[in-house]
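With one protein chain withheld, the remaining protein chains of the complex are depicted in position.
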Amino acid sequence: MAKALPRLLVVLLALLLAAALFAAVFDLPQPAVDLPAQVAANLAQTGVEHPVTAVLLNYRGYDTLLEIAVLLLALLGVLAIAGKPATRTAERVDPVLQMLARIAVPLMILVAGYLLWAGAHRPGGAFQAGAVLAAAAVLLNLAGLLPAWSTPGKLLRLGLSAGFLVFLAVAAGLLAGGELLRYPPQLAGGLILLIEAGLTGSIGLILAGLFLLTSERGRSR
Amino acid sequence: MSAGLIYALTGVLLFVMGAAGVVLLDHLLRKILAFNLLGSGAFLVMVGLAQRGGGVDPVPHAMVLTGIVVSVAATALALALARRLLAVDADPEQD
Partner (left out) sequence: MLDPIPWLIVLPPAWASLAFLLGPGRGGRLAIIGLTLQLALAFMLAGQLLTDGARVYAVGGWGAPLGIDLAADGLSALMLLLTQTVALALAIYARAYFAGGHGGPAAWFWPLTGFLLAAMNALFLSADLFNLYVTLELLGLAAVGLVAAGGGGTQVAAALRYLLVSLVASGAYLLGVALIYATYGTVSIATLTPLIDAQAPLAVWLAAGLMALAMMVKTALFPFHFWLPPAHGSAPAPVSALLSALVIKASFYLLLRLWLGGFEALGAVIAWLPGVLGAAAIIWGSIQAIRASRLKTLVAYSTVAQIGYLFLIFPLLAGGGLAYQAGAMQIVSHGLAKAAMFAAVGVLMRATGRDTVDSLAGVAGRLPLTLFAFGLAGVTLMGLPPSGGFLAKWLLIDAALEQGQWGWAAVVIAGGLLAAAYVFRVLRQAFLLAPPATHFEAVPRRMEWVAFGLAAASVLLGLRGMELIALLGVGVAT
C-alpha cells in the first residue's frame, strides 16, 4: 500500500499532462513564421533537390555535424564501459541462415549505395544508407560470418572517425574562406555528396560497432 | 481532424506512457524501452504537427531524423551500461 500511493500519483500526473497536451494540440494557431516557403525559395542554391536533405545538410548542416559527434561519442562511451572482453563463443549456426546472409549482404550493400545517391533527389541519404550497411554487418555477425569486435585497431578507428573528420575538414575549409559550413552554390552539390559518402561509411561502422562491441558471437565453426 | 493531428495526439499518448514507464517500471530493459517510447512519442508529435496544415513542412522532418540518430546513440549507451551492470552483478570480481 505504501508503494501504491506514489505510483498512483505518477499515473495521475501523467494523465493530467496528457489531457493538457491534448487541449494544447487542438488549440494551435497558424504559425507566425513560414519556414517551408523559405526552404523552397532557396532550394536552388543548396546543391540538392530534396527539401529534407537540403535542411539536413545545408540549412541546418551544423545540427548534422553535432549529430555525427553524438554517434561517435556513443561508440566511445560503449568502448569505455566495456570491461574484460566477453568470452566469445563460436557456436554452430544454421546453414540456411548463413546462405541467406551470403545472398542478402551484397544486395544490402547495393541498396546502401543507391540510398546514398538517391538522397539528393528523393528520400534517402547518408543515415539511411549507413543504417542498411550496419544491418548487413549485424546479419553477418548473427550468421557467424563476422566475429564480434574487441578494442578497435588503428584501421578501424580511422574508419569510425573518418566520416566525422571529413565533415569537420570541409567545415574548417569553408571557414577559412567564409563562414562555417557556408557552401559556395556551385560546389554545394559536390561537397554534400563527399560529406555524405564519408558519413555513410562511418555511420555504418559506428552503428555496427555499437552492436558488435557488445556481441558475444565469435566466428562460427 | 486531419491525419497530422491524429499522429500528434498518438504521439502525446506515447510520450506520456513512456515517461510514466521510465519512472514506474522496475526492470532496466523495460525502463530503456519506455525511454524509446517517450522519444518516439515526441518525434511523432513533431512530424504530425508538421502535416496538420495543407502542405508538408520539411524542417521538422529533418529535426526528427537527427533526433532518431541521437536516440539510437543514447539507447546503445544505456544498453551497454545495463549489460555491464549485469556482468558485474553476476561476477563481482570482474573490475
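Going in written order, the chains are labelled A and B, and every chain counts its residues from 1.
What we mean here is this: a contact is a pair of C-beta atoms (placed from the backbone, for glycine too) under 8 Å apart; a residue touches a chain by one contact, two chains touch by 3 or more.
Note that the structure is predicted; figures quoted are calculated from it, not measured.
From the options A:12, A:28, A:90 or A:187, the residue with contact to the unseen chain in the full assembly is A:28.
Shown as candidates are A:14, A:72 or A:129; the residue that touches the absent chain is A:72. Residues of chain B in touch with the missing chain: 15, 18-19, 22-23, 28, 31-32, 35, 38-39, 41-42, 45-46, 49-50, 52, 59-60, 63, 66-67, 70, 73-74, 77-78, 81-82, 84-85, 88-89, 92, 95. Where chain A meets the missing chain, the touching residues are 20-21, 23-25, 27-29, 31-35, 38-39, 42, 58-63, 66-67, 69-70, 72-74, 76-77, 79-81, 83, 151, 154, 157-158, 160-161, 164-165, 168, 171-172, 175, 178-183.
Here is the rule we use: only the chains that are shown with their structure count from here on.
Chain A and chain B, compared by their mean Cα positions, are separated by 15 Å. If you check the complex, the residues on chain A that touch chain B are 7, 10-11, 14-15, 17-18, 21-22, 25-26, 28, 30, 35-36, 39, 51-52, 54-56, 59-60, 63-64, 67, 70-71, 73-75, 77-78, 81-84, 86, 127, 207, 210, 213-214. Contacts from chain B toward chain A in the complex involve residues 5, 8-9, 12-13, 15-17, 19-20, 23-24, 45, 49, 52-53, 55-59, 61-63, 65-66, 69-70, 72-74, 76-77, 79-81, 83-84, 87-88, 94-95.
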